[in-house]
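I have a structure here, written as structure tokens, and I will follow up with some questions on it.
Note that one protein chain of the assembly has been removed; the remaining protein chains are unaltered in position.
And now, subunit A:
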Amino acid sequence: MSRYDRQIKLTEVGLEGQQKLRNAKVLLVGVGGLGCPAAMYLVGAGVGKIGLMDHDKVDMSNLHRQVLFQESDVGRSKATVALERLEKQNSEVEYEVYEEPLTIENAENIINQYDVVLDGTDNFETKYLINDSCILTDKPWVFASIYKNEGQLSVFNFKNGPTYRCVFPKSTRQNISCEATGVLGVLPGILGTLQAAEVLKIILGAGEVLSGKLKLINMMQASEQTININKRPEEVEKIRKNGIAPVYIDCDLKNKEQWYLDVREVFEQPKPKGKKVLSIPMGDLTLRYQEIPNNQEVFVFCQSGKRSKNAIEILKNEFGFHNLKNVEGGIETIIDG
């Protein structure tokens, strides 16, 4: 036990607390800016089992904040690379890797196998999905989100406490990621570390858990504020009664007469409505290219304009499409409103 000696010395931990950590199972949904530092501290503390869930691959632009990854990992599965790194840090921990997104189909089943969920996601759809699944499985979850230099942190559904829907009953399609806005690596580092601290307190039954409170952190201004939040029992009851309420964030496109091709994965938000919007994820292009009109102009888009550019190259070189135009700034530039 010498590995954990420095924390066992604390009255809040002790041998009994260390055993609690060893018996605990924590699921990390998203192993990115928040999930990486959180995972390292939870693994360091000797949490018994860690679930690493991420469907994404390491990109060079992740390395400034996603501290588990190295240059040689670019292009590899985040969940798998995280597993390899964390196993070296602590081989006593049991790991489970999920190279898939959390979905309505798998959420309850997977979350049920854990004691606490740590939210390292970057979209509203998955945050509501975690929230609803945790209500249904009666598990606490530790939430954090970032916008530029600001962060929000809370613990939801802890001992029947308020949930994410009690703070934000209504979602927004302004799903703005760190990719879009920019972020300094330290901010998710701070928030992810605070999330790990909340997880440890929940497991140990020690201190004051950030339940019923929303912490707001502004890294640039070095300021912090805590807002008291109340439970909205009707929001929680609705989920208990009707099950998961999927948040599909839809939107209208400016030009409804124009053909569009959406090459993002099916779970990416917001989803444009309209008869002339085709949704074919990158990986399916070679199977489904025949669905794309080739006799009129089609605008191709993704989240940022990068993948759609590659998609056009593939469709042009392999299937002879000459009617495709890239939406340079991504979906946000073609949304109406």
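Following the convention adopted for this analysis, a residue touches a chain if its C-beta (ideal position, glycine included) is under 8 Å from a C-beta of that chain, and two chains touch if they have at least 3 such contacts; residues count from 1.
We take it that contacts and distances are computed from a predicted model.
Engineer: Missing chain, UniProt name, options "MoaD/ThiS family protein", "Spore germination protein KA", "Carbohydrate ABC transporter membrane protein 2, CUT1 family" or "Molybdate transport system ATP-binding protein": which is it?
Structural biologist: "MoaD/ThiS family protein"
Engineer: Among A:E150, A:E265 or A:D284, which one is in touch with the chain left out?
Structural biologist: Of these options, the touching residue for the absent chain is A:E150.
Engineer: Return the single residue from A:V167, A:V209, A:I292 or A:I334 that touches the missing chain.
Structural biologist: Checking the options A:V167, A:V209, A:I292 or A:I334, the one contacting the hidden chain is A:V167.
Engineer: Would you indicate which residue among A:S61, A:N230, A:T286 or A:T333 is in contact with the undisplayed chain?
Structural biologist: Residue touching the chain left out of view: A:N230.
Engineer: For subunit A, which residues reach the chain that was dropped from this view?
Structural biologist: Residues 30, 32-35, 119-124, 127, 144-148, 150-152, 167-168, 170-178, 181, 183, 188, 214, 216, 221, 225-230, 337 of subunit A touch the chain that is not shown.
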